[in-house]
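Quick notes on the structure that follows.
All protein chains but one are shown in place.
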Amino acid sequence: MNITLEQAEKIIVAAKAKSIEINTKMNIAVVDSGANLVAFARMDGAWLGSLDISIKKAKTSRFFDMNTGVIGELSQPGGALYNIEHSNNGLITFPGGVPLKDANGNVIGAVGVSGSSVENDHTVAEAGANAI
Amino acid sequence: MNITLEQAEKIIVAAKAKSIEINTKMNIAVVDSGANLVAFARMDGAWLGSLDISIKKAKTSRFFDMNTGVIGELSQPGGALYNIEHSNNGLITFPGGVPLKDANGNVIGAVGVSGSSVENDHTVAEAGANAI
Amino acid sequence: MNITLEQAEKIIVAAKAKSIEINTKMNIAVVDSGANLVAFARMDGAWLGSLDISIKKAKTSRFFDMNTGVIGELSQPGGALYNIEHSNNGLITFPGGVPLKDANGNVIGAVGVSGSSVENDHTVAEAGANAI
Partner (left out) sequence: MNITLEQAEKIIVAAKAKSIEINTKMNIAVVDSGANLVAFARMDGAWLGSLDISIKKAKTSRFFDMNTGVIGELSQPGGALYNIEHSNNGLITFPGGVPLKDANGNVIGAVGVSGSSVENDHTVAEAGANAI
C-alpha cells in the first residue's frame, strides 16, 4: 500500500511529457503514503518558488486524500476550514495536488505540480497520476 | 488542577466510541493545563493531515479556555482578531477543540479532534470532554 | 535611546494596575529599541495563548514604530499590506501594541498587551506607555 520509486519515476516521466506538450516548465513532486518525498524534478527554467509549492501540494493532497483545490474551497474567509493553511508546516490549497491510488482504490501517495496556471498544474498532475 | 493520564485516556476511549458511532475516523489529542500533549490516538485510516490539526485544536482551546470555533468567528477579515492564527506556532480556529474542566470549573486541559466535518469533529470532542 | 529595565518594570507595574482596575488578566511584554524582550509578566489566570501574542504585539509595534492596530487596517484582503503577518516570524496586527518614546520623541521600545478584548488590551498598553 505504498508507492515504489519505480512508480514515482513513471509519474515524473509522464508529468514532464505533458508539461512539454502544453508548453510549460514544472516542478513535480511525488510523496509516498506517509507524505514523505520519493521523487522530484524541477524542469530547466521552472520557477524556483514552485519547488516548495509542488512538494506542499503533494503533501497536502496525501494529508487529506483529495485534490488540493477541494480544500481551498473550504479554507476561504467564512469557510468551514478558514486558515487551515497554518497547519502541517504550511498547506497549499489551490489546484495541482492529486492523490495516487492502487488498483484497489487505496491511496499510496500523491503528486504535486507547480509552475504555471493552477489549471495547467492540475492537468500535469493528473497526467502523472494516470501513469500508474 | 491538571488532567491525569487516566482521565486523558478515558477521553480518548469516549471520543473513539462516538467517532465509530457516527461512522468517522478521527485524530484525537488531549493536552494538559500547560497546553502540552498527554494522550493522542489516530484511528486507522484517519487523515494524516488531521494529526497536527487535532493537536493544534487542543492547544488553541487551552490557550484561550474556549471552544476553538469561537475564536474563528473573530479571526475573519475585518474581525477583531484578524490573523491571530499567526501566533503560538499556528492556531486552528475552526470547531473541534473543547476545554476540559474539573468539578469546580477550573480548566485542566483541552481535547482536540480532526478527521471529518467540523460539526462531527466538535461532536466527538464534546463526547470526549463529557467522559470526565 | 534605549529603554532601561527600570523603565520597563515601571510599565509593567502601571499596566498591571490598569488591568486590575478594569477587571482583566493580562500578559504584558516590553521590548527594547532592538525589538528584544526586556520584561514580561503574565498575571495569574491570564490566557496562556496571550503570552506569545503580547510579545508579538510589542515586537510588531517596534518593528514599524506605530500602534499595532494601524497595521491591521492595511493588512486586510485588498489592503496595501495584505498578509504582511507572514513576515518577521509572525506579526500580530490588531490593537494592544504601543511604541515607547523618550522625551525627544525617539522610539526606545514598545509594550504589548493581550488577555481581553482588543480595546482593553490597548487601554492597558497605553496605561503602561504613559508610565514613563
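To keep things simple, chains are lettered A, B and C as they appear, and every chain counts its residues starting from 1.
The rule is short, and it goes like this: a residue touches a chain if its C-beta (ideal position, glycine included) is under 8 Å from a C-beta of that chain, and two chains touch if they have at least 3 such contacts.
All values reported here derive from a predicted model rather than from experimental measurement.
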Chains in view that touch the one left out, judged over the entire complex: A, C
Touch with the omitted chain, as defined above, among A:4, A:36 or A:76: A:76
Chain not shown, touching residues in chain C: 34-35, 60, 62-65, 77-78, 80-84, 86-88, 91
Chain not shown, touching residues in chain A: 47-50, 52-53, 56, 72, 75-77, 85-86, 90-94, 117-118
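The working rule: only the chains that are shown with their structure count from here on.
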Category of the chain touch graph - line, ring, star, complete, other: line
Whole-Å gap between the CA centroids of chain A and chain C: 41
Contacts with 2+ other chains: residues of chain C: 77
